[in-house]
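Only one protein chain is missing from this complex, and each of the others stays in its spot.
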Amino acid sequence: MDNATLKERILELVPNAEYQENKQFPTFIIPPDKMHDLALKLKQEADLAFDFLFCLTAVDRIEFFEVVYHLESTQLKHQLELKVRTANRENVAVDTVCDVWRTAEFHEREAYDLMGITFNNHPDLRRIFLDENWKGHPLRKDYVDEVNIIER
Amino acid sequence: MDFSIYDFTSFNQGIDKFFFENLTPFWATVVEMTIIGLVFLIFYALVALFLIYAERKVCAFMQNRVGPNRVGPYGFFQLIADFIKLMLKEVIPIKNADKFLFNLAPFIVVIASFMAMAAIPFAKGLHAVDLDIGILYVIAVSSMGVIGILLAGWSSNNKYSLIGAMRSGAMIVSYELSVGLSLITIIILSGTMQFSAIVEGQANGWFIFKGHIPALIAFVIFLISSTAEANRGPFDLAEAESELTAGFHTEYSGIKFALFYMCEYMNMFIVSSIAATVFLGGWMPFHIGGCDGFNHIMDFIPPFIWYLGKTFFLVWVMMWFKWTFPRLRIDQVLTLEWKYLLPINLVNILFMAFIVLMGWHF
Amino acid sequence: MKEVINPPVRNIEDEEYHINIGPQHPSTHGVLRMVVSIQGETVKSLKPHCGYIHRGIEKMCEKDTYQQIIHLTDRMDYLSAHINNHVVCLLVERALEVAVPERVQYIRTIVDELTRIASHQLWWGCFGMDMGGQTCLLYGMRDREKIMDIFEESFGSRLLHSYYTPGGLMGDIHPNFQKRVKEFITYFRKKIHDYDNILTGNVIMQERTKGVGILTKEEAIDYGVTGPIGRASGFSCDVRKYHPYGVYDKVDFKEILGTQGDTFSRYMMRMHEMRESMKILEQLIDNIPAGDYSAKMKAVIKLPAGEYYQRVEAARGELGVYVVSDGNKTPYRMKFRSSSFSNLSALDHMSRGFKIADLIAIGGSLDYVIPDIDR
Partner (left out) sequence: MNSFFKYFTDIFNGVKSLLKGMSVTGRYFFSPGSIVTQQYPENRKTLKMFDRFKGEVIMPHNEKNQHHCTGCGICANNCPNGSIEIVQDKIETPDGKKERIIDKHIYHLSMCTFCGLCIKSCPSNALSWGQEFEHAVFDRSKLTKILNKPGSSIIKDITE
């Protein structure tokens, strides 16, 4: 499926998705409440068949957080980038997609650990790298650690 | 055939006579037992040390390495250095371990292997006791070692140790059967269970040649199952370094670990010497029928050297196994025994009995 | 009157018997801790606990320039250090639309494949050791040493090279490079038969690995399992084929797919891959074009603002890097999608119902590198 039809198809599924121009992959900003439904459809519908989530990450955009999903279809070979923006820095809950793509389980735990995004309905949302009682989320831009981070 | 120059019988009897003439029978026996015990203890330690060194060198050469070469000539004093280190090492007391059993376990393992040595004939007349049921005694005693392993695993209060011990238990129970049956094959051929008689019976040909194919099969099965019984790779499941870190002796340190370590090599030595005695003629030299000149040259090599040569060759083969094969899984170990070794062994005994009955052996 | 308290009925089937494999264990290849719930010797479930060597490379990248990031990527998957360097270089070059000289692309492809062989050799040794055949490790190391010597002669170091740089290479290859690579190929073509004789064909090894730790194609895709592990399950995921970089589009090599998805299949994938890599090397080594070893780059590299994603095929699977740039000389956010991390997530599923010994074999066939998981 080429990018133009992919765009139409996604906008058909989620009418209020926002398409971002001039990106490497066709990129959409999806409203947080629609993400899980869209994920299910992306995987299940035969003409989309996005079965391979090759990257899931979160970006600190100062005003809000952005969870980025990189998808690929192993049969149809088309790729897609989805972004979900949280409302603000405090309310950072996003629906999990690890029931759709199981690889998301670890990647979401990583995003929770390092960026502090909480994923609703995640089966095992614990810190994955850091200690259980670690304070703060290191990849956030406002994270301060006077001991371990030396400013140059 | 004349072995008189290497016959230790009169020598031993002379010593025996000397003590009984000069001491009361009770004290004579005590002194003799002490001397034999000390001699065996020294022999035990020396052989264990040598085998540890040999294993390191053998595995090194198989792996394109040099092996220990820093301490002493060719690294020979490395094991003495290691031994001193193990002696000086702290014995770590384990919290919640069953202290008594924990301390007892290494000694049980040592005692079992030490007792088995008593019956082995090193040369003509050179054995501690020549039991009528030597083979039965050795089988019985050598399987006692597993009790030590089970105790070690159970009392360590460590999950790895426990799993290792249980594996060892399951394994020994089944492989004891193969060891016994393959020896029975030869007992049928030789008609005796006495080690000295078995060796004498091989004066004109080792049993492995005398007994045709069944003896050969029995020898291979004995080698495999005795490797398992000595807890050697590829059957080192009780230890299973990559799975259970060190298995049953994970929690041991210092001298107690050294005992376990020594025992592994002594068990290997003992099963090899049994195999050498029963299948390869013990201290009997190698003879080829008809070549008298050759046979006479062979006779000049002392029987003790023949015995040690055969034993160390088998030890080397066992080391060769260990450094080549990957480890088996516990269910495969049991499958190998119950599905392959045991049925083959039973059929083998039948064949052997048939051969002996028909007098087809040499 | 004393109240009689009935002791709760203990159902042994429900009780969990946990065993900690790691953080210090001979076969976790580093500091990975797996809390394994077992019944007898059968694994019921497994929880990996990682992060023992989490160094915050992603956070450190946010403070470093793109040239400096290269030396950090070395330290993620240290066994395929060149390939890790490659991914960042490719990303920067694509973002800046720099045309990299042909020579650089050839050298990079050759060095990548050498790295892949070296990594698989070490894996073969470690896998053999996990299976209990300790001699394999020494043989693997012995042959890997030849590649390490080639690397040392050309790039100055054996493990962490930092040889690629955005726009090209740190320096040209050594004059002996081509000769020695050819020598290595003839040497290793002989030695790989030893590998087959001692481990591949061995009945114990086959019995232990066939049908163990099965991962179907659907599950492999679902778990994001890539590389030789994914291909063993039939998941055609070779980035070199589907999103070619370097000169992979000019060479002829096969993407070998397995059907079984078991441990033996994963083992065979890597053995095949070593042979395929040697085939690639043979095609390229004589045809390195003359030219510059680096494109002209500015001293300060600033990526245009935006998001970039680059994938390469590392020795353990797909390595991705996601960069958010705000136009500065340092990235705003850098995310490494490491292959071992995703591969590890499938370990629980793969090892359920198998024995502890199988768990070690499955873990060995996953070939995880802990710094790559933890980053």
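Per-chain numbering from 1; labels A, B and C assigned in written order.
Heads up, the rule we're going with is that contacts are C-beta pairs under 8 Å (C-beta built on N, C-alpha and C of every residue); 3 or more make two chains touch, one makes a residue touch a chain.
As the structure is a prediction and not an experimental result, all values here were calculated from the model.
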| item | value |
| --- | --- |
| Displayed chains contacting the withheld chain | B, C |
| Full-complex contact with the absent chain, from C:84, C:162 or C:365 | C:162 |
| Of C:102, C:153, C:219 or C:282, the one touching the omitted chain in the full complex | C:153 |
| Sole residue of B:113, B:161, B:324 or B:348 that reaches the chain not shown, by the stated touch rule | B:324 |
| Touch list for chain B against the chain that is not drawn | 58, 61-66, 69, 320-321, 323-325, 340 |
| Interface with the undisplayed chain - residues on chain C | 64, 67-68, 70-72, 135, 142, 145, 152-157, 160, 162, 165, 170-171, 174, 194, 197-199, 201-204, 206, 299 |
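Criterion: only the chains that are shown with their structure count from here on.
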| item | value |
| --- | --- |
| Most central chain, judged by mean C-alpha position against the global CA mean | C |
| Distance from the mean Cα position of chain C to that of chain B, given in whole angstrom | 45 |
| Where chain A and chain B are represented by their mean Cα positions, the distance between them in whole Å | 64 |
| Sites on chain B at which at least two other chains make contact | none |
| Chain C-facing residues of chain A, complex | 22-25, 27, 51-55, 57, 59-60, 68, 70, 74, 77, 81, 101-103, 105-107, 110, 114, 127-130, 138-139, 148-149, 152 |
| Chain A contact footprint on chain C (complex, rising order) | 50-51, 54, 56, 58-59, 63, 218-219, 221-226, 235-237, 242, 306-309, 311, 318, 320, 322, 324, 332-333, 335, 337, 341-342, 344-345, 374 |
| Parts of chain B lying in touch with chain C, wherever the complex brings them together | 59, 62-65, 159-160, 163, 167, 233-234, 236-237, 240-245, 323-332 |
